[in-house]
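A single protein chain has been omitted from the complex, and every remaining protein chain is retained in its original position.
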Amino acid sequence: MLYQEAGQLSTSYAAERRTFRLRQDRLGLWLLLGFAFIAVPLLGNDYWFSAILVPLLVLSLAGLGLNLLTGYAGQLSLGSAAFMAVGAFAAYNLQLRVPGLPLLVSFGLGGVIAALVAVLFGLPSLRIKGFYLLVATLAAQFVVEWVLTRFSWFTNDNASGVITSPPLLIAGWDFSSPRGRYLLTLAVVVGLFWLGKNLVRSELGRNWMAVRDMDTAAAVIGIRLFKAKLLAFAISGFYLGIAGSLWAFAYLGTVEPHGFDLSRSFQVLFIIIIGGLGSVLGNFLGAAFIVLFPILLANVCGFLPAGLIDSGQLENIQKMLFGALIIAFLIKEPEGLARLWQRFRQRARVWPLRY
Amino acid sequence: MSAITESVLLRLDDISLSFKGVKAITSISFAVKTGEICALIGPNGAGKSSLLNVINGVYQAQSGSVSYAGQTRRRMRPHQAAERGIARTFQNIALFKGMSVLDNVLTGRNLKRRSSWVEQMLRLGRAPREDDEQRRYAETIIEFLRIHPWRHVLVGKLSYGLQKRVELARALAAEPTLLLLDEPMAGMNAEEKTEMTQFIRDINREFGTTVVLIEHDIGVVMGLCDHVVVLDYGRKIGDGTPEQVRANPEVIAAYLGTRRSRAEAR
Amino acid sequence: MTQTLPQALLLQARTRGTKTALRYKRLGIWQARSWSEVATDVSRLAAALQQLGFSRGDDLLIISQARAEALLLALAAQWLGGSVTLLDPELDNRPLLVRLNPAFVLAEALDSVQQIRDIDQPPRVLLYLDGRGLNAGDDHGLSGYAELFTRIIADAPEPVTEAAATAFVFHPADGQPRPLSHGQLLEGARKLITRESLSAGEEALAARVFAASGQARYLLAPWLSAGFCLNFPEALATRDTDRRELGPTLVLGTRESYARLEHWARERLPLPGTLSHRLYRWAMAPDAQLFRRWIGYWLIRRPLLDVLGMSRLRVPLLVGPALSQESAAFFGALGIHPGSWQEPSVLREPAQAPAHLISHSV
Partner (left out) sequence: MEFFFEVLIGGLLAGVMYSLVAIGFVLIYKASGVFNFAQGAMVLFAALTFVSLLERGFPFFWAFVVTLASLVVLALLIEKAVLRPLVNRPPIILFMATLGLSYMIEGLAQFLWGAQVHGLELGIADEPLEIRGMLLSQFDLFAAGTAATLVIALSLLFNKTRVGLSLRAVADDPLASLAVGIRLPRIWALVWAVAGFVGLVAGLLWGARLGVQFSLSLVVLKALPVLIIGGFSSIGGAIVGGLIIGAAEKVAEIYLGPVIGSGIENWVPYVLALLFLLVRPAGLFGERAIERV
């Protein structure tokens, strides 16, 4: 009922190509951004910033990284955490060993290095598909974890292997406060989401989906599978790398291999399953779900009489519910939360009609 | 009718292909002239599709050579074939189900791209202008094949006949010199068939595209094609104009007869 | 003072040359033609027609859906002082064609060309808009509309000035050809413009076919006199979405076409028993008190109007018999009251015209 489309006709391809063709959508987006950048910092408290919003944003970025690879290019991967780790440690070491290097630049370079590693482990994808490829990415997970723990050079010969990340100074501004961390993360994430959206709507994005939907046909119309797949790994690695840096620097405040173990990879995978494979918005929804669901559950159990469920059991219940939800999603809504949103929007456009 | 020149565009020389020892194609040779519409006919399992797959490099022939546009290649990858102007459609539609009609057609033009993915991501430099050009050409094809009402519909939601047309559009978007059509009219009703026949004829005339197609409907083939090659059990048993082929006793025995009875059986 | 349609066109071109005269969708986006462009096109087409031997008194027969090209060529024929006969491609016009035995024909596509081919004596000139499946050569004098522009040597003469000259000839099933002169058309247009106070700012939606006389009189003539913008939907299949994009302020329809739109909407309405259906009923109820009307407007009627592409509709015209009960109720609830507009002289004309000849325009 919010949509008034009469007279919104596009007279040029540029207008037709816009990410948000309808005025109402653009307006909504700006309102949302305004809310996130201005209202939230004013209203939110430290708990919300550092315990909910920051991880939510970072995970949604990681989700986008994996979604580009799995949801768009159709290459299954369980190495997400590994690439995040590479990004984080690269950024840390750059900060450590290159004096005066701006923080964001080292984030970026960290992403690039992660991309290179991702390409290395993506090479098998040229010969193998599906589950075989899955194992290749698992190899990345284990090798990277081992290398980072084995060679103390990466952790600056720190005994515990756990290093506190340097303060978040950008152009003289200190973003170390929870609010600052939130704003920094938000800015980076929004920027990268914009680029990601452009990407999947561009030629490359179409080629990826072509490879995903039917690779033989893709090859027959002249798409170079090698290039498409490796680019998918590289760009996905870049996104994951930056997500890793943010995870370590802006969320954990420490850089440690165990922040990036296999379960993190699974977490990211679940984000895109729940959020929706082959969707950009979905990563955000999925991450929100993953982050908020346990908190919600804990609060619900808080209402139950004390001692009925102890914390250990709560964790198990969480696990079971989680697994159940994953399966439920795959059965009921394989396209995830993003699909639900799309349906709602579609219905809103034609309201009060049904289609 | 189309402007058939005497120059040969495609020549197959003694092609043989087998899967795990099972012979699919046995030493087949024939030539397709530039600008003609050539039909491969033959009973199911005669090796027609396999032959197309050899021509555009999906399969590699064990022996023999394919010479196209003057160059002879021992082996060729599918995307190389595409780069050299060979486009095709598939027997059972191979569209990208997750994408709209327009996007499917646009993928067909991926070889016409010059701008890098970075430019496209940042929407910088020549990318936007190129996007316009790509879209314009895609739209001309879409209007040419009369699928513009479904421009923004996901291909999965379209009827079978329309999907066939979209696939043709995707192939056509690459501005091919040689168009391989694997049963473009399979499973269509009479009306859709006549439509598709018109489209193929017009493509051949207006774009000067050479067409090699596989079709079971003899009526269509005889009406549409300048040149017919008949296969049976992986061997060539007939090659010539529709009239010659119709006259060829071996063909009648091996093929037309069986087709007739099959047609009646339907 | 303009006497004829071409003169009206030239006047518009002079007074508001840069304003949009036509809008239609091609290659996926909306293209606009300004009045001056339209005028040039028409004059060049006139020149081309003249070269083809078309002259004063000749009749151009057009079998086509509502398409900008058809409209321009019609004006070109009238420019030369000829008349135009419009036929609906959906119908079988063979008997009529045999009787008329036309010399100049514009056929939209293959199927309409087929109808012409069945006449034993082929026309001198047979133009087509859409060459799909046609091959030039097997028809005498067959050539594409686009080719007209290519081989123009002389400029067009001055447009016809006699208001009495016939502009359109209509052939209802009762057989009596009904000519319409430039004068009648412009006169009717003026009446309509004053009655509905049409301005140059209107966005009119062009009919599916021009075949019915109502089209020429209540849409084409007013378009030329008032100088508003005429919009063409891209295709039959997409006319409803196109209407929504265009958001016309002026539509011309018949009982049937309004009914069609009503059914289109009804079959998409919320299913009975659902909450949204109750809300719909509640909001559409007539003569509710202010508050309820207000809520209903914002929740249901306003969005519904937009989906129907009528949120900017100002002048809903109706030719022919009045709307059916439920159509009237449906559109009435939305605040749309298609008024019947008929001239005394031809009062009973549209009513007489059998339904199958009445165009579906909305």
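We call the chains A, B and C, going by the order they appear; numbering starts again at 1 in every chain.
In the analysis below, a residue touches a chain if its C-beta (ideal position, glycine included) is under 8 Å from a C-beta of that chain, and two chains touch if they have at least 3 such contacts.
This structure is a prediction, so every number in the text was calculated from the model and none was measured.
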item: Which of A:Leu246, A:Ile273, A:Ala288 or A:Ala338 contacts the chain that the document leaves out; value: A:Ile273
item: Identified contact with the non-displayed chain, of B:Thr26, B:Gln91, B:Thr140 or B:Thr194; value: B:Gln91
item: Contact set of subunit A toward the excluded chain (per top definition); value: 76, 124, 127-128, 130-132, 134-136, 138-139, 142-143, 145-146, 149-151, 216-217, 262, 266, 269-270, 273, 312-313, 316-327, 330-331, 334
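Quick note on the criterion: only the chains that are shown with their structure count from here on.
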item: Chain contact graph, described as a line, ring, star, complete graph or other shape; value: complete
item: Geometric centre: closest chain by C-alpha means; value: B
item: Inter-chain pair with the most contacting C-beta pairs; value: A-B
item: Averaged-CA centre spacing for the pair subunit B and subunit A, given as whole angstrom; value: 41
item: Separation of mean Cα positions, subunit C and subunit A [Å, integer]; value: 53
item: Residues of subunit B touching at least two other chains; value: 135-136
item: Per-residue multi-chain contacts in subunit C, two or more chains; value: 28
item: Of all residues in subunit B, those that touch subunit C in their complex; value: 102, 135-136, 139-140, 142-143, 146, 148-151, 195, 198-199, 201-202, 205
item: Residue numbers on subunit B that touch subunit A, as the complex places them; value: 56, 58, 77-79, 81-83, 87-88, 90, 94-99, 103, 106-108, 110-111, 113, 117, 120-123, 127-128, 131-132, 135-136, 170-171, 174
item: List of subunit A residues in touch with subunit B within their complex; value: 12-14, 16-17, 195, 198-199, 202-204, 206-207, 209-210, 212-214, 216-225, 231, 278
